[in-house]
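Apart from one protein chain that is not included, each protein chain of the complex appears where it belongs.
Let's turn to chain A:
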Amino acid sequence: MGRFSPRSILLGLAAPIGALIFAALVCSVILGVTGHSPIDTMDAMVDSLTKPRLGPRTFVNSLNSATTYYLAAVAVAIGFRMRLFNIGVNGQYQLAAMVAAALASASWMVGAPSFLRIALTLIAAMLVGAAWAGLAALLKVTRGVSEVISTIMLNAIATSLITFLLSPDRMGAVDPSGNDTRTAKIDVGGQVDGLSYPGTGSKIYGLVFLAVLVGLAYWFVLSRTRFGFELKATGLSEEAAVASGVSVKRMVVYSLLLSGAAAGLVGMPALLGDIYTYSSQNFPSTVGFTGIAVALLGRNHPLGMGVAALLWGLLDNTANSLDVAGVPKEIVAIMQGVIVLSVVVAYELVRRYRVRLEQRDVGRALGTTKAPVNADAEEVPA
């Protein structure tokens, strides 16, 4: 029953890989029906990673997208582990990015040492994200409002609040083009240098290491601390957790605050590494929802979500190449959708299969393999 026995690793990989193959098949059928060649599509995807100039750029862009997706996925996963569905990551990261951008570009920050400026920006983003998620936590523990409803509504409120704050007389700045509303541009002292990659001028976000750190922290807290244990225990069985002295309300507040803090970091790699301003026109605006898909696909596992984030980033960044090859790039969205749906189904199938295997093992150990071990054994589809 070791956690890393070959069988358990195989079973763990079966679901995501099976879902991927199934999604590829579904997409092939859709492409075939609409008169496009699935093989040419695959060629275009492979080319987008292997052609000179294009390949390195696609790789860097994919890694950069994956960095933001990963942070969003961790934010969602913290909630998932507690059976909390934080749909509000989208609003939390946008509001946090906007306030952090305004702070990082504020005139009184300009003289400060670069390290301090960046640290302050990141902390501010985490605080704002946590505060916005904290509203949902407060509503849940004091009034019993479902976090699903409150976080969705807070997303909408966040965009209105951003609009209000982004005016030039508040936290915004006058945009020279007159077509956009944005914060002032963060100057070199507040930016995080990117890493060069051979073959392209595009740079890897310096804050890719922040994503790795957050992943490590997530892994450590959940699997190596008492707090993480209590969090998971509450998610698995609230009654059992209460019986062992865990305060569920406290756990709800903590996990939503942590989730919001992680969400606050989502916009930071792009803000400090590439865009340098929060712009209503040009700042990525749907990453929070991508994070839900990535967390589902990666099963809330720190490594699994990393692979899922890379896959998502890769799919998103090959879309332009598909467009160039004459393949409708909407196929990427279809593929992503099918992957999420089929992965949820596949995990459930694998879980049932695993339960049956375990029951058989137990049965064998007890020497009663012939009869079912217990009456309420799960039914397994033939």
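Here is the rule we go by: a contact is a pair of C-beta atoms (placed from the backbone, for glycine too) under 8 Å apart; a residue touches a chain by one contact, two chains touch by 3 or more; residues count from 1.
One rule holds for everything that comes next: contacts and distances are computed from a predicted model.
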Q) Can you pick, from "RNA polymerase subunit sigma-70", "Succinate dehydrogenase iron-sulfur subunit", "Nucleoside-binding protein" or "ATP synthase subunit a", the UniProt protein name of the chain not displayed? A) "Nucleoside-binding protein"
Q) Quick one: which of A:T151, A:T181 or A:S342 touches the chain that's been left out? A) A:T181
**Q.** From A:N64, A:S150 or A:S255, residue that would touch the chain that is not displayed
**A.** A:N64
Q.
In the whole complex, not just what's shown, which of A:T121, A:T234, A:S255 or A:N317 touches the removed chain?
A. A:N317
**Q.** Touching the absent chain when the full complex is considered, from A:I123, A:A233 or A:V307
**A.** A:V307
**Q.** Residue, one of A:T151, A:S280, A:N300 or A:S342, that touches the chain absent here
**A.** A:S280
Q.
Contact with the hidden chain only, please: which chain A residues?
A. 17, 20-21, 24, 38-40, 42-47, 49-51, 53-55, 57-58, 61-62, 64-65, 94, 159-160, 162-164, 166, 175-181, 201-202, 270, 274-275, 280-286, 307, 310-311, 314-317, 319-321, 323-326, 329
